[in-house]
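One protein chain is absent from this view; the other protein chains keep their places.
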Amino acid sequence: MRIVVQETPFDFGAEAEAFGAGRGDLGAVVTFTGVVRSEGDRSVSVMEIEHYPGMTEAALTEIAQEAARRWTLGDVLVIHRYGPMKPGERIMMVATASAHRKDAFEAAEFLMDYLKSRAPFWKREVGADGESWVSAKDEDVAALTRW
Amino acid sequence: MRIVVQETPFDFGAEAEAFGAGRGDLGAVVTFTGVVRSEGDRSVSVMEIEHYPGMTEAALTEIAQEAARRWTLGDVLVIHRYGPMKPGERIMMVATASAHRKDAFEAAEFLMDYLKSRAPFWKREVGADGESWVSAKDEDVAALTRW
Amino acid sequence: MNVLYFAWVRERIGIPREDVVTDAATVNDLVEELRAREERYALAFADVSALRVAVDQKLADFDAPLEGVREVAFFPPMTGG
Partner (left out) sequence: MNVLYFAWVRERIGIPREDVVTDAATVNDLVEELRAREERYALAFADVSALRVAVDQKLADFDAPLEGVREVAFFPPMTGG
């Protein structure tokens, strides 16, 4: 298990390549990547992410450990950035590896649902209409109820 | 949309890095990678995949098009190998990109469920106990009913 | 008509493909004709519930019509991914 919280960009290709590489006990690897969006109704020039140093790492570790308790996972990776980012830049990734695809998919979705609502990150968008904090979505809160 | 059927290994890191890269309209990217397993009850020295040239590409294209009809996807990628592979080697990958994570996750799971039961690939394992064709799992057939 | 065999169907019959001259109206009729040929065909087609069929490279049912069809393939359930 590896949890990384950093301001600098991460190398998604290299992380994906290295995650669980060459292990014959892991038949299924899932990655999810979150990317800064700017489109249609929302034109974003910069997204800034604030976080709670100390609590962030602890919360992500706890969420990853909970995933490892619920599913049989060979490895788990969570990387999340903070600070300013531009549209198209990768904000974060999770990766899960398991013997079977059901475990890998479910664990990755669980990580994302919990990370969205339980890890102390806050997004602020700067766009044509000024600056605003991104509101939490009802559907993200509702997503927790399925686990 | 890109569909690739090839005997040679693919560069997962480079494919993951390039897929949907830099696009501000895609907030969510999911990848699934299938890996040759050898463990515990099944010790595999080589896995061989046979396929049906011509039909394979058509079936994968149709499955990807169906995913694009059911979900709002910015891009879809399917790569599947055939021929001999060793434990730990990557057999195949799918990638989906969408504005939102729910679409990207569901489309990737749909692609995998359909690919498992509808794309003409057959796995044969060579191991300590000799050679045998891998049987289709009941759970893989059942997985189709959820879509 | 081109008839193709894959995986253990190919192994049991011993060849990957052959040209079959037939008036079979449906896949089921073709299976009956092939079964009657030789022991190795009878073995391969012993339990059609364990087989899948593609007609002109599309998955089909065993009662699919064969009129105008150029290629039929028999194989076990797929195991890709």
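Details
We just call them A, B and C in the order they show up, numbering each chain from 1.
Going forward, a residue touches a chain if its C-beta (ideal position, glycine included) is under 8 Å from a C-beta of that chain, and two chains touch if they have at least 3 such contacts.
Source: prediction; values computed, not measured.
Across the entire complex, contacts from the unshown chain go to A. Across A:29, A:91 or A:104, the single residue that touches the chain missing here is A:91. The omitted chain makes contact with subunit A at the following residues, 34, 49-52, 54-55, 58-59, 80, 91-92, 112, 115-124, 133-136, 141.
To be clear about the criterion, only the chains that are shown with their structure count from here on.
Note on chain placement: the centre of subunit A and the centre of subunit C lie 48 Å apart, centres being C-alpha means.
The mean-CA centres of subunit A and subunit B are about 23 angstrom from one another, to the nearest whole unit.
Residue numbers of subunit B whose C-beta contacts span two or more other chains: 34, 112.
Each of residues 81 in subunit C touches at least two other chains.
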